[in-house]
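Other chains of the complex are left out, but the ones given are in their true place.
By written order: A and B. Residues from 1 in each chain.
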Amino acid sequence: MHHVDVIRIPSRSPGDISGLEALIASGRVAASDIVAVMGKTEGNGCVNDYTREYATSSLAACLGRHLQLSPAEVEQRVAFVMSGGTEGVLSPHHTVFARRPAQGTPVAGAKRLTLGIAFTRDFLPEEIGRRAQIEETADAVRQAMRDAGIESTGDLHFVQVKCPLLTSAKIAEARARGCEPVTADTYESMGYSRGASALGIALATGEADAAALADEAVLHDWSLSSGVASASAGIEVEHNVVIAIGMSARATSELVIAHDVMADAIDAQAVQRTLQALGLEGAEGLERIVNVFCKAEASPDGLVRGMRHTMLVDSDINSTRHARAVTGAVVASVVGHGMVYVSGGAEHQGPAGGGPVAIIARA
Amino acid sequence: MHHVDVIRIPSRSPGDISGLEALIASGRVAASDIVAVMGKTEGNGCVNDYTREYATSSLAACLGRHLQLSPAEVEQRVAFVMSGGTEGVLSPHHTVFARRPAQGTPVAGAKRLTLGIAFTRDFLPEEIGRRAQIEETADAVRQAMRDAGIESTGDLHFVQVKCPLLTSAKIAEARARGCEPVTADTYESMGYSRGASALGIALATGEADAAALADEAVLHDWSLSSGVASASAGIEVEHNVVIAIGMSARATSELVIAHDVMADAIDAQAVQRTLQALGLEGAEGLERIVNVFCKAEASPDGLVRGMRHTMLVDSDINSTRHARAVTGAVVASVVGHGMVYVSGGAEHQGPAGGGPVAIIARA
């Protein structure tokens, strides 16, 4: 079983590895124990956001130097999930997850944080946003739960997926083979990929029934969702990367995690409830937070609490950018700053217009 | 003395006048009593945002039909302040201010809301963002306070200014006369105009000393500011429009106003304090709110609560757009929805990175 350490390090730019170098140099974490890095990078978070790939490339090269591995080999053992877009007060940073064998004896009667990772195969362009991606993701989630030692979905608190998107080149390639992708709009493909990935998580957790998960359900049947799903699409992957985070009575980590679901993009109460679930109170409680993870989206019906919003008709700023600014600000106003992980596009991740929120804190 | 009514009406689009027509048709407000309209319109809130001008034009034409006046004549008697930008959950709307003579006897020992308006002369391009704009604004603020019957700065809670900006054409015109405007960057000119206007308010209220208000102070000496100033720049005016809102023991309005200052863009506590100052508690208290008015900006030092933000290095989205999304979300998370007035660019309006917040509520 596992002993997991989680460290949040600020980032000065997408290619900045000084924080990771310092962390390794400090001896707190061994390079070989790092199993996952979730980052917020300062690109647009949309199709042509290369800050995600640049950060992954830089971090993998850095770890590779420590481990005597090529960057490609590092990417096969570490789950890198870079989420672009630090609109508003969101502050670029990385969350490093290091995993060692259980240290000593678990605290009796107390569950502690654990995590596991998995990868799907590469997807064909026409599989993105459809049943194939749903099923492969579900398999990978189950595999990551086993890797984490999470024994039941009740102990699963957050599943992060990095998933691919469509580009002009991929669309053309598929069409040349006579296959039509789910959409010809590259930005819209991000939503389809996130949506199918989230439904894959819902399938794995039992939140959704396999029979309901037809191609047509993706981005249409908003009754289908997962309350622990967080999916981020990017140009830098062709497969899905999965990180499952939860609790185990056998884990010896000094950390805990809890989650809740934001009903809409400004649901500060859901963040408060998550703090309460972890017993975090006042300034001292906030100090114990390692990071907050949540999803944000522009409500697809064009309304937030009955008031019309303009995020979906704004042709200058994509709605995922608006949504990150909103939920990032709300979370920051509760926990005291913007160095939190807020990812945009919450299709089938929590209710329409809302999304899951999870907090990792020191026990 | 005055009896003031304030009504918030949703807007379906920048040219939508159906709400104003319905308000007048309802008999609650006489067209001839309307002295000011403050709106949030759904443009980019920057230089080429014509939704402000379109809304003003539509509203003035509507009132003109009721008053048998030309739109130009309406604009001479009504202070229209349209603030562009409804990023995130902000919801387009107008706040209509109607003023009648005092109705009956003032409530003994209780101050009530009052308001006044004033206009400066038109500014030359080279005057914008400089001493001339500061002084003319100060004069207009004093005039608006007199018009409102606000007897001391202690009773002044919010001063809204609409001010001009520089365009390529205006810059060229000034240069042709041998005069150099304060900046050649049209977007930056909005900040200069807002900053000088805010310093004019600070001069009128005594928050800043006349001797300190040299040209060089504008956008440089952040120690100079007003805690009641709210300035919005736009392509649709050549002069400053001033609305002074405060309290008077002689007013008979059924409304009150209080204000506070947000220390930074995510200062939810300042909004809470303002609610408390008005005695607004719980859901019932929130119901009594007519509207919230506040300013937002990206902290000029690049940090919010010590964490790096990227709003000032984002060349795709101007920082005022980010800032509105942030503070709009924070206010919405406190008061329950996004149909509030949040305006971007708080130069010399409250502390650097923060800004004033005011709430009008039913007494």
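Rule of thumb we're sticking to: contacts are C-beta pairs under 8 Å (C-beta built on N, C-alpha and C of every residue); 3 or more make two chains touch, one makes a residue touch a chain.
Everything numeric in this text was worked out from a predicted model, so none of it was measured.
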Assembly copy number, counted for this structure file with 2 shown: 4
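Everything that follows uses one rule, which is that only the chains that are shown with their structure count from here on.
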Cα-centroid distance, chain A relative to chain B, in whole angstrom: 39
Residues of chain A defined as touching chain B within the complex: 10, 12, 42, 44, 86-92, 265-268, 304-311, 314, 316-317, 321-323, 325-330, 332-334, 336-339
